[in-house]
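Contents: one structure, followed by commentary.
Apart from one protein chain that is not included, each protein chain of the complex appears where it belongs.
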């Protein structure tokens, strides 16, 4: 299952080198992740109201070509692991309608309750597992 | 009382037009405000642990000249009102060692407790009043 | 003429006080402004390739109620002045489907060429004037 979402590059996303600043792609990975989770029925506000947080413990990214102001980007998000202990996602960012990957990367997050690592409650993990199909 | 603090302009502060993006000055006003409050003995983590928040209700800014990557900026913060109901600050941002104001502006914030407007507890307002001298 | 565009509040838009950080609304005003200009046929990349920049010289904002993570916001942008010397816009930000204004504000920008104030070339001002109808 791949979930795609869009982001139009803003002036405030760019830097003096004329391209989108590389740290922003990490933010756009998050945008992709939130939409992926929404697509499988996981509402992160619901998780937070249950006292569950989902800190990122690892990210990486490879930047192949720059995005520029006003580029219409597509963030394609797939899951490589979705368990009650962690979630791993893979992201590919392209201009809409183009084959070439501009930036790709991965993230891993765990779940915490009261600041301690926890396992995701059953009611969420059932929905989450749909994301691996 | 004027409190000055510094900010070196980062790549991620700039945009494709080659200058610091205007929304960042609003963030730097906050940096000035936090340091002003620290100087009078107000620790915002202490306020938050007492359940008090301090939402901004109004800001304005006038941008006279741009800051660029790696500029060493000085944020001068003065208070124009510091009561148990609100705080008003005025900011001037210059390059270190220069007279010319690059950006100036003001902010107003109130205090809230459980999402409702409140008056600042006595223990804070006594410290705060030092800021108007 | 009012142009509306959408922004879903991201984790990276929020702060420890649980709401969207106030400086982000200034960024969202820009999102509204860019979409307004697109709607009247002004492509800011075209302006930049003609050597014309459009620095903001003044902004203000009034924050009436907070936006939170995942809120679906609507940015309504109208023009109050569109001349060859400056553009002034007014913004209202609401949750989609709600009457209440969360944040409202204005911006003024001028045009520059080689770092000097200039008048907008005819080919752009003709398009721009449509925005006041």
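Some observations on this one:
A, B and C are the chain letters, set down in written order, and residue numbers restart from 1 in every chain.
Operating definition for what follows: a residue touches a chain if its C-beta (ideal position, glycine included) is under 8 Å from a C-beta of that chain, and two chains touch if they have at least 3 such contacts.
A quick note: this is a predicted structure, and the numbers were derived from the prediction, not measured.
Just so you know, the chain we are not showing touches A, B, C across the whole complex.
For the chain left out of this panel, the touching residue among A:39, A:61, A:101 or A:118 is A:61.
Mapped onto chain B, contacts with the missing chain fall at residues 10-12, 27, 30-31, 34, 43-45, 48, 68-70.
Those residues of chain A that touch the chain absent from the view are 16-17, 19, 22-24, 26-27, 30, 48, 53, 55-64, 66. Interface residues of chain C facing the missing partner chain: 11-12, 14-19, 21, 23, 68-69.
Everything that follows uses one rule, which is that only the chains that are shown with their structure count from here on.
In this view the innermost chain, defined by its CA centroid being closest to the centroid of all protein CA atoms, is C.
Of all chains, B has its CA centroid at the greatest distance from the CA centroid of chain A.
Two copies of one chain, chain A and chain C, touch each other, and the residues they use overlap strongly: the shared fraction of interface numbers exceeds half.
The rotation relating chain B to chain C, fitted on Cα atoms, amounts to 180°, rounded to the nearest 5.
Chain A and chain B have Cα centroids lying 33 Å from one another. We define each chain's centre as the mean of its Cα atoms; on that basis chain B and chain C are separated by 23 Å. Multi-chain contact residues of chain A, defined as those touching 2 or more other chains: 11-12, 68-69.
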